[in-house]
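Shown below is the structure under consideration.
With one protein chain withheld, the remaining protein chains of the complex are depicted in position.
And then subunit A:
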Amino acid sequence: MRSVLPILTVVLAILALWYGAAVALNARWTLDQAARAGQELTLGQIVSDTLQQERPKLPAPHQVGAELWKTTGAMALEGRAFSKRSLIYHGWVTLSATLLGFAIGAGAGILLAVGIVHNRAMDRSVMPWAIASQTIPILAIAPMIIVVLNSIGITGLVPKAIISAYLSFFPVAVGMVKGLRSPDAMDLDLMKTWGARAGQVFWKLRWPSSMPYLFTSLKVAMAASLVGAIVGELPTGAIRGLGARLLAGSYYGQTVQIWSALFGAAILAALLVGLVGLAQRITLKRMGMAR
C-alpha cells in the first residue's frame, strides 16, 4: 500500500485549494451582508460564514459531502431511496440510459469494426463518416435527436440512450479496428496454411487478439456514455436524472445541488469504469493473458 501516501497528499492538497478558493470567492457576499447590517466582522467570522452560505459561489467540500449524504444515504436509511428528491433515483434514471446507450454503442462499434476489417468498401468509406460524426458538438445534435424522436412518439429512456450510443460507438469502433487488425502477417499465413475459413480466422484469431483493445476502448466508451446520457437530459425540460438536477440547480442558483450532482455523476462514472476494468481483469486472466 505504498500508493496510499501520495494519493492522500494529492487529495489533501486539492481540499486545501478548494477551501481556500471557497473562502476567497464567497467572502464578497459575506462582507456585503455585514456592511448592509453595519457590522464589523473578524477574520474568523468571515471564514466561518463563507463556508456555510446557503447559495455560495463555490460550496465548500463538506457542504457538498453533506448534501450528497442527505440525498442518498440518509434518504435510503429512511426508506425513501427512490423518492424524487433522492440522488439515487436521479442517478438510476441516468444510469439506465447510460447502460442502454453503452450496450447499443459498443455493439454498433464492434459491428462497424468487423465490417471495416472485412470489407474493403467499408474500410474506405465508413471511418471518415465516423470521425465527422464526432466533430459535431453533442450539445448541438442532442436536442435535435430528442425532438425528432419525440415527434415519432419515442420519449424517455431511448432518446437519451441513443445520444449515449452516438458518443460511445466511436472509441469502440476505432479500438476494435486496431484490435482485429493486430494479428500480424505470419499469424494470418499460418491460418492460411491450415486452410482456415474466414469465420475460423475471426473467432480463433482476430477476436481473441482484440480483447485487450476492446476493454480499453470500452472504458472510454463507458465514460462517454454517461456524458451522453447527462447531455440528453438537459433539453428534455429537466424532469429526471443527474442532468436534470444540474439544470434545475443552475435555474435556482442551488450551487450545492449542482456540485453534489456533479460529484454523483463522477462517482457513478468511476464505478462504471471500475466495473469494466474488473471485467477486463477477469477476462484476460481467464484467457491467460494477464501476467
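Criterion: a residue touches a chain if its C-beta (ideal position, glycine included) is under 8 Å from a C-beta of that chain, and two chains touch if they have at least 3 such contacts; residues count from 1.
Quick note on the criterion: contacts and distances are computed from a predicted model.
Enquirer: Missing chain, UniProt name, options "MoaD/ThiS family protein", "Acyl carrier protein", "NitT/TauT family transport system ATP-binding protein" or "RNA polymerase sigma factor": which is it?
Expert: "NitT/TauT family transport system ATP-binding protein"
Enquirer: Among A:Val23, A:Leu205 or A:Ala269, which residue is in touch with the absent chain?
Expert: Going through A:Val23, A:Leu205 or A:Ala269 one by one, A:Leu205 is the residue touching the chain not shown.
Enquirer: Among A:Val4, A:Leu43, A:Ala121 or A:Met186, exactly one should touch the missing chain; which is it?
Expert: Of all options in A:Val4, A:Leu43, A:Ala121 or A:Met186, contact with the hidden chain holds for A:Met186.
Enquirer: For review purposes, identify every residue of subunit A that touches the missing chain, sorted by number.
Expert: Looking at subunit A, the ones touching the missing chain are residues 186-187, 189-196, 200, 204-205, 208, 211, 287-289, 291.
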